[in-house]
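Here the complex is missing a single protein chain, while all its other protein chains stay put.
A and B label the chains in the order they appear, each numbered from 1.
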Amino acid sequence: MVVAQRQSLLGIFPTAEAAAEALDELGEKAGITPDDFDVLTSSPYPEGAFGEKPVAHRLYIFPIAGALCGFSVGLLLTVGTQMAYPLITHGKPVIAIPAMLIVMYEGTMLGAILFTILGILFESRLPSFGVGLYDPRISEGYVGVVVSTTSDKVPVVERVMRDAGAADVVAGPPRGS
Amino acid sequence: MPRNTHRAVHHYRPHVITVPPAQVVADGRRLMRPGGAYGLAVAFFGLLFLLGVVGFILRLSGGTEHRAGWAYFAATIAFILSTFQAAPVVAVAGRLAKGHWRRPVARALEMCSLAGLVSVLMVIPAALVLPPTFGRPSLYFDSPLGIPLVWNLVILGALFLAGLGLVFLSARPDRAMVEASEGDLSGAGAWPGTTRQWRVLEKGMTLLSAFYLMAYVGAHTVFSTDFVMSQVPGWHSAIFPALHGIDGLQAGCATAILVMALVRRFGRLEAYISVDPFWGVSKLMLALTLLWMYFHYAEFLTLWYGRTPREIAVLTLLYGGPYLGLFIVEFLFVWLIPFIMLLIFPVRRSIGGNVVVALSILFGLLLDRIRLYSAAFSVEDVFEHMLETVPGPYIPDLVDIMILAGGISGAVLVYLLAVRLVPLLALWEVRQALLLSRAIPYLRTEATVVAKPE
Partner (left out) sequence: MQERPVLSDRQINRELLDFVLHTPIWFWGVLMLLGLVFGAGFVAVVYLIATGVGVWGENWPVMWAFEITNFVFWVGISHAGVMISAILRLTQAEWRRPVTRAAEVLTVFALATAALHPAVHVGRFWRVIYWVFPYDFFRGIWPNVRSPLIWDPSAIFTYLTGSSLFIYSVLIPDLAVARDRSTGWRRTFYGILALGWRGNPRQWRLQTLAGILLSGLILPVFVSVHSIVSFDFAMALVPGWHSTVFAPYFVIGAVWSGVAAVATLMAILRFMFKLHNYIRPDHFDALGRLLLVVGNAWFYFFLLDFIFGLYAREETEVKIWQARIFEWPFNALFVIFLLTAYILPVPLLMMRSVRRSVTMMFLTSVLINIGMWLERYILIVPALQYKQVLQFSWSTYQPQLPEWGLVIGSFGLVALGVFLFAKIFPIIPIYEQKESQVFAAEVKVGKVTVPGVIRE
């Protein structure tokens, strides 16, 4: 059985409207669905502006996990220190819970923040080695449309993009599907 | 416009009111002529209010020497101050921050301030029960002008009048609109709606809003110090007035949620009040729930840390002694349940979830006010240097329950009666929203645009 090769193309469009029109044309003429394309912009756009599929993520798990870890570390640190040095200070009990709460709280928040940062990077699929199919003009305001399609449709996609006003169309190397 | 609608992505967008302007006025007119459940509600709360009056007379007949018997009376005033009179702060804050979500609910929340009439009337006998301020720490430093009745009347009166001003100033154009729609143009003559009139109205609302905020803070400062802290010897806590106010703000958000939900449901205002105001208020409620813990912990830790007998006695009275059980239950309802629930995003962005949280907070706050005021009013000798003996818990009797229920019902009754005088929906603010927020196509999706004329 012959496995169809897939290839990515990057079209650079001077305006967001041109990129959106190109995506409409690609959908009609080349059967490109939201699963097949990605849009590269220099700033965020309103969700769904290009007809892309909603972003699914599980970012919210990370702060919860981090908070639990941080809470445990804070608890161990405070309880452990007080038990290691069981000295009475100013009439307070050896395990002085009101005084422990602050270090436990800070540990919880630090854990939550650290894990959130990790989660953001993970869910953003960063770090990524190299930028892949990309054009520096995107940071100047151009909109990049990256389409992944089978190798036999590449000429169709390229023609549709150029007809829709792409300033440039760059093809990536073919890869096995 | 999207050509391939199958690619349109559906996700949450801020609600845009799309009711025609004429319908807005018609709905305002309908709200001023409520039927059905309204009459039942007035009858029910009226009856409870009368019971409360009976309870007050019974309590008065017992004299004012036994101060503990007046604890629930004072707690009722504190509850009204922390709920009905705190709810307008949510609308006021929304107005000062120019948040659009407040528009459909601003009037309904500002009308809660009218319940201040009940607190103003109730504070008169309550202040007369207080022991003299000479010879004990108070806000008045033994000054001959230090008469709690006068200062509490002034500040609570100012708060009520600011609320009254807010409601009737903002209702003026609405009443003219409703009357004009019924063929009565006499009111419209006084309010033709010139540009100058609108500018003066908006300026006046801003000033009254700022004044309401200041009066709210002042009211909590004065009332809580006079009725709670100054009756507990050895309790010198600079944070307590602010803590009392913050607890009130949290409960004010809860009251706002409840009022918005009831107005939406019984006023049939689903087209105006979406989940957006609930979401906005719930974020504030979460912040204030965290601040509840912050203020209480700051006070507790400072008093607890030094382990001085004077401060430990105060902590025993308020937290760890006769009211420990009550405090635990209060903590559960005013902090633990709301905190856990509000951390969950779907709860914050829902009406039902927010209502459950609001009810929990209101119940918890009621217990908090009962705890504080029962503790303070139970202290026998307020002229001591420190609390030598921690009094036992005050157990309420039937009269206390009648007073509590009657006072709260009186506040609700004032609100219900005001519904017939002023439209629950801020018609001019909603019509302004019709002008200033739109749903527009944006590339291949729809977006909500909010105009910022300022």
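Observations on the structure shown:
In this section, a residue touches a chain if its C-beta (ideal position, glycine included) is under 8 Å from a C-beta of that chain, and two chains touch if they have at least 3 such contacts.
Note that this is a predicted model, so its numbers are computed, not measured.
Considering the full assembly, B:H236 is the residue among B:R30, B:R172 or B:H236 that touches the omitted chain. Summary of contacts with the chain left out: across B:Y305, B:F327 or B:F363, the touching residue is B:Y305.
Of the candidate positions A:E17, A:E140 or A:D163, contact with the unshown chain belongs to A:E140. Interface note: of B:A97, B:L145 or B:L398, the residue touching the hidden chain in the full complex is B:A97.
The chain not displayed touches chain A at residues 16, 38-47, 50, 52, 55, 57, 59-60, 63, 77-78, 81-82, 84-85, 87, 89, 92, 96, 99-100, 102-103, 105-107, 109-110, 112-114, 116-117, 120-121, 123-132, 134, 136, 138-141, 144, 146. Although one chain is not drawn, its touching partners on chain B can still be listed: residues 13-14, 97, 99, 137-139, 141, 217, 221, 236-242, 283, 287, 290, 294-295, 298-299, 301-303, 305-306, 308, 435-438, 440, 442, 447-453.
The rule is simple: only the chains that are shown with their structure count from here on.
Contact residues on chain A toward chain B in their complex (touch as defined above): 16-17, 20, 23-24, 27-28, 34, 45-54, 60, 90-92, 98-99, 101. The residues of chain B lying in touch with chain A in their complex are 2-4, 7-11, 297, 300-301, 304-307, 345, 442-445, 447.
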